[in-house]
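In this view, the complex is presented without one of its protein chains, the others remaining in place.
== chain A ==
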Amino acid sequence: MSKRHSLHPGSSSNTAAPPKPPVHLSSSLTIADSTLLAGTHTISLHGETVIHPRARIESHLGRVSVGRKCIVHERAVLGAAPVSSSSAAAAVVRRGGGGDGASGGDGAPAGVTLADYVTVEVAAVIEAGETVVGEGTVVGVGSRVGAGAVIGKHCTLTPHSEIAAGEVVPDSTVVYANGMRRTDKRGVAELKNKTMARQIDMLRRMIPSNPAKFA
């Protein structure tokens, strides 16, 4: 996508007139005008979540569900097409295809499920295919989470981390330095949630929300 297009994703999508995906938006959601929602399956965005401008949420391959008090930053992509389709398919088969996501199921396969307090930072990509990101996890700048990966609670993916398709990352894991793993022993989950709530308060004042555009 060229830069010019990405600056005005709304207009380009309007002119091309693709069908709007069915959405389930919370009333307390903050979603920027230039966010791009695309796809055919349901996109549910839950309460007090903040979607930054130019974030992209695609539900071509399955439902996308974002929990409460999540922050999805600029140019982050939820539900991207898997890079290697075979591994994604394998992941789906392995996990039995059960929709363990949040509410709003329309019988379709779950694409991406973010639990509460998840931060998806700038230009991070989460592939579709029953990918689950646990509560309080931070997906760092430019990271890529493969299709079918299951990331536990309070994990940290440092910038440009890669999680392979179908991988299971235990709770409180820090993925750093080209795939090194360690366990976060700070035990500051509560504190992080509090600071995140404060951050969301601030962002809600700063980002003009336009949920009506996507409804």
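As a convention for this text, a residue touches a chain if its C-beta (ideal position, glycine included) is under 8 Å from a C-beta of that chain, and two chains touch if they have at least 3 such contacts; residues count from 1.
FYI, contacts and distances are computed from a predicted model.
> So one subunit is absent here. Using its UniProt record, which name fits best from "Cytoplasmic tRNA 2-thiolation protein 2", "Ubiquitin-conjugating enzyme E2 G2-like", "Dynactin subunit 4" or "Acyl-CoA N-acyltransferase"?
Hidden chain, UniProt protein name: "Dynactin subunit 4".
> Can you say which of A:Ala80, A:Val138 or A:Val169 touches the chain missing from this structure?
Considering all chains, including the one not shown, the answer is A:Val138.
> In the full complex, which bits of chain A touch the chain not displayed? Write them out.
Against the left-out chain, chain A lists 119, 138, 156, 158, 174, 176-177, 180-182, 184-186, 188, 191-192, 195-196, 198-199, 202.
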